[in-house]
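Okay, structure first, notes after.
Here is subunit A:
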Amino acid sequence: MEYILKNGIVYDPTNNVNGDKKDVMIKDGKIVDNVSSDAKVLDVTDKLVMAAGVDVHSHIAGPKLCLGRLYRPEDSRAGVVAKTDITRAETGFSIPSCSATGYRYSRMGYGTVTEAAVPPLEAKHTHEEIMAIPNIDVSPLALFGNNWFVLQFVKENDLEGLAAFVSSWLKISRCYGMKVVNPCGSEAWGWGQNVHGIDDPAPYWGVTGGEVVRALTKVNEMLGLPHSMHVHPNDLGHPGNYPTTIATLDVVKDIEKNPNVLRDQTIHCTHLQFHSYGGTSWRDAKSGAEPVADYINKNKHVTCDVGQVTFDETTTMTADAPMEYDLYKLTGLKWANKDIELETASGLIPVIYSPKSPVSTLQWAIGLELFLLIKDPWQVVLTTDSPNAGPFIRYPRIISWLMSSDRRTEMIENKEVHNWASKRTSLPTLDRVYDWNDIAITTRSAPAKILGLEKRGHLGIGANADVAVYDIEPENFDATKASNAAVVEDVLTRAAYTIKDGEVVVKDGKIVKIVPSRHMWTNVTGFEQQEKKVLEDIMPMFNRYYTVKFENYKVFDHYIDPAIEFTIDASK
Partner candidate 1 sequence: MVYEEPVTDYDHIVENCTCAFCGSNCDDLDYLVKGNHVVAVRHACRLGASKIMEDEDQRLKVPMMRDENGELQEVDWDTALDAAAELIANAVRPLFYGWSETSIECMKKGLELTEYVGAVIDNQATICHGPTVQAVQNVGYPLMSLGEVKNRADMVVYTGSNPMNAHPRHLARYSVFPRGWFRQRGRFDRTLVTWDPKFSDTAKMSDIWVPFEENGDYAFCNAIRAVLKGKELKEDVISGIPKQDIIDLTEAMKNVEFGALFFGLGLTHTLSKQRNIDIAIGLVQDLNAYTKWVLLPMRGHFNVNGFNIFMAYQMGFPYGVDFCRGYPRYMIGETTTVDLLNREEPDVFMVIAADPGAHFPGGANMHLANIPVIQIDIHWGPSTELADIVLPGTFIGVETAGTSYRMDSVPIHMKSAINPPETCREDEWIVNELYERVKKIKEEAK
Partner candidate 2 sequence: MTYVDKPTVSNVVKFDDPKVKKVKKITVMLNTGTDIYQGACKKRGSTLKDEYRKVAGVAYMDPKDMARLAVGNWESVKVKSDWGEVICYAAHSRDAPHEGMIFIPKGPWANVVVSPETYCCNDPTYKGIEATVEKSDKEVLLMADLMRSVYRKYTKNEKNVDELPSLGEMPVFTKK
């Protein structure tokens, strides 16, 4: 099938196309420079055209999500939609059912989403859910930061072994990259404890978070994985945690980037908002965004996503289990927890972010500060750490805030938000606004580059034909006007067209076609010998302390159908 999108206003930062009126041509699922005469013409004259969105960090599939859906029927009830001839029934607001997840991302013009936390023991579950999610390709990241084998290798300072372990565990769990969450803290949670800062060792192991992040980042570059170290630092959500955050980023500063990778960074810090707090307690908490943004402005080896608070009743879920228990002690709302043998832990709890609450407002303002203080949009990506700071369906609302400082001022001055926004942060003084090009960078081009996806996030020749068209005319529309914020949100919530691999899956905000999501995973080659040896070495420990047989541990091919394999040669 061939398409030609005619006369759209195209934003394609990767290829320096900045709001030019041009046609986009599609053939066999790719962007091409010409099509035959029988190409189908889609007239998108003067409409906003971008590559399909890419989400660098979201929680959409796996055990945590499922636990959330299982124990929050009141949330499932909040998003019930009846089946149609094309779509299946939807449920859920903050933790939508699998089909709802695919439909909602697709309606927003997104085509690729990263599932940010996969415990290898339950990777089959994650892949089962990805099979149930339509219309978006998913790049799952496996959890390594509290894995006993990793702690062992780090303790023995055996990087060779660690690299082999990582490459074989990526194969076993069929994951795209590495994720580290509260390194050593989740292991401490195995005893109901936590660690504080990057130099606080995990009980028994005597290994620190800093050592784990450094070792795994070295390994990541040694192997040349497409994506970098993806870290959720220690001390999430604690007032005064920003020094820990900066220390975590700095501990890998001197590590050489692998020459063969597309990305510029060696470390990606996720949901930075939760890690940029000043003060010593919630009583005197204040923004720590400035020092953190300042560090990032000075250091190109770092990228981040924000985890913007959206003022919703949502569900927090993270492998940072001790933090979730702290939240439980604060709010008393129903607390769930799931510890996973030899690998990780996780916790869940419903949260209500209210604009009337000082803390919620502070978190909201810090998120926006980071967007506005980090100068290079290629270093900062739009996320809500969905659903932790808010459900992903709120991305368009965040964009409306970024594009209009008038709207932000309005919210502060009309007391739509608590006065901590002005008392505890610098937000009121920031009048920077994002234009459509910046939006295209922070929602498409940058996340694709950070993930090391050369065929996504742009509209150059040969790129995947993942395209989004929005029913708005950038040239005749002033997104900076406060009164237009609602329009921006509305229009970006329902794409005029979403095209996935050259097929129209959304038209006028409605799902018109279902395509299966593909499982993206990284296959490291050229390391087979080391992998074989490492497996032999660790097998006794595996057999004794896991409760499943190794043969039944791995993810079989039929759980990742259809798949996209990213083969990299580690020997290069």
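Candidate entries met the following condition: all candidates are chains of the complex that A comes from, given by their letters.
Quick notes on this structure:
The rule is short, and it goes like this: a residue touches a chain if its C-beta (ideal position, glycine included) is under 8 Å from a C-beta of that chain, and two chains touch if they have at least 3 such contacts; residues count from 1.
All values derive from a computational prediction rather than experimental measurement.
Among the chains 1 or 2 offered as candidates, the one in contact with subunit A in this complex is candidate 1. Across the complex, subunit A meets candidate 1 through its residues 61, 63, 65-67, 69-77, 79-83, 88-89, 91-92, 95-100, 121-122, 124-125, 128-129, 132, 148, 189-192, 204, 325, 328-329, 334-342, 349, 544-549, 551-552, 556, 559.
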